[in-house]
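Shown here: the complex without one of its protein chains, the others still in place.
Moving on, here comes chain A:
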Amino acid sequence: MYAQLVETGSKRLKTLEEMSPEERAFQEKVDAETKIEPKNWMPEGYRKTLIRQISQHAHSEVVGMLPEGNWVTRAPTLKRKLQLMAKIQDEAGHGLYLYSAMETLGADRDEEIEKLHQGKAKYSSIFNYPTLNWADMGAVGWLVDGAAIVNQVVLQRTSYGPYSRAMIRICKEESFHQRQGYQILLDMMREGTEEQKAMVQDAINRLWWPALMMFGPHDDESPNSQQSMAWKIKRKSNDELRQMFIDQTVPQLEFLGCTAPDPDLKWNEETGHYDFGEINWQEFYDVLKGNGPCNRERISTRKKAIDEGAWVREAAVAYAKKQKQRAEAA
């Protein structure tokens, strides 16, 4: 999940009787699966929740470029370098689709980015972990993008039209990310030295749990889920999505010939799902609060990019003004 713990501002669901006529008409529209569009009436809480969720999602795409950027100059071959750059360019594009969707709700992109830089807006906890060896590029593509896909496939059916359309576009591009990641790991496991194979297992050991944390807290610890589900912003619960991800990922893990750092992970014949161990939630909340291994570095890199790029943006505006004046004078 690229958006975790999105505040909805509601403690409990209103019944249809408690709603104002406008709210009721809105809820009935949502229940009938009619998409909500920018100019439609919507409850203030719906609008604010969406701005929080979409901006968090967009920030995650943008910050998500940083752990990968670390390996552009260190990619083992030109082919891998080109693939990595294409993937990073996609993430930038995904960030832009999402910021655009967010702006249709009346939010300002610069303001939301400023909130990120001040630590007031969140982004996915996963990007606060370092990428220490080349196999991390494989594991990020396979596990992190894989977890994102599970979440985003469902979000294609989200109730807000512009968000849903951005998700459809993103999903089309995202499967390339996951496949290129898995292929990096497959190559290393099939043709690599013992040392390279050990790098793959090491990357999985470090990223496995953080990838599972991406789906957010357990359903009963997720106070905002109920409202988000009623508004159909969210379509499946955190635990459901996490289970879907595990069920589809474990066979791929076994095919690689690797293991998960979870002694409790095993197939449950009765439920038809994999059982798995408890996530270290203390770590999850610590990272969200800003105390993960890379939180400070990520934000300072983002700020630096904005600050050092200021002159380019100013020059572009000055150039546009000058061209306009010339055109008017001629």
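We adopt the following convention: contacts are C-beta pairs under 8 Å (C-beta built on N, C-alpha and C of every residue); 3 or more make two chains touch, one makes a residue touch a chain; residues count from 1.
Here is the rule we go by: contacts and distances are computed from a predicted model.
K.L.:
Would you mind picking the UniProt name of the chain not drawn here, from "1,2-phenylacetyl-CoA epoxidase subunit B", "Dihydroorotase", "ABC transporter permease subunit" or "Pyruvate dehydrogenase E1 component subunit alpha"?
P.N.:
Looking only at the record, the undisplayed chain corresponds to "1,2-phenylacetyl-CoA epoxidase subunit B".
K.L.:
In the complete assembly, which of A:G45, A:P76, A:G93 or A:P223 touches the absent chain?
P.N.:
Hidden-chain contact among the options goes to A:G93.
K.L.:
Check the options A:K81, A:R109 or A:H273 and report the residue that touches the missing chain.
P.N.:
A:R109
K.L.:
Touching the hidden chain in the complete assembly: which of A:F255, A:W281 or A:Y319 does that?
P.N.:
Touching the chain that is not displayed is residue A:Y319.
K.L.:
What residues on chain A make contact with the chain left out of this view?
P.N.:
37, 39-41, 86, 89-90, 93, 96-97, 100, 103, 108-110, 166, 169, 173, 313, 316-317, 319-320, 323-324
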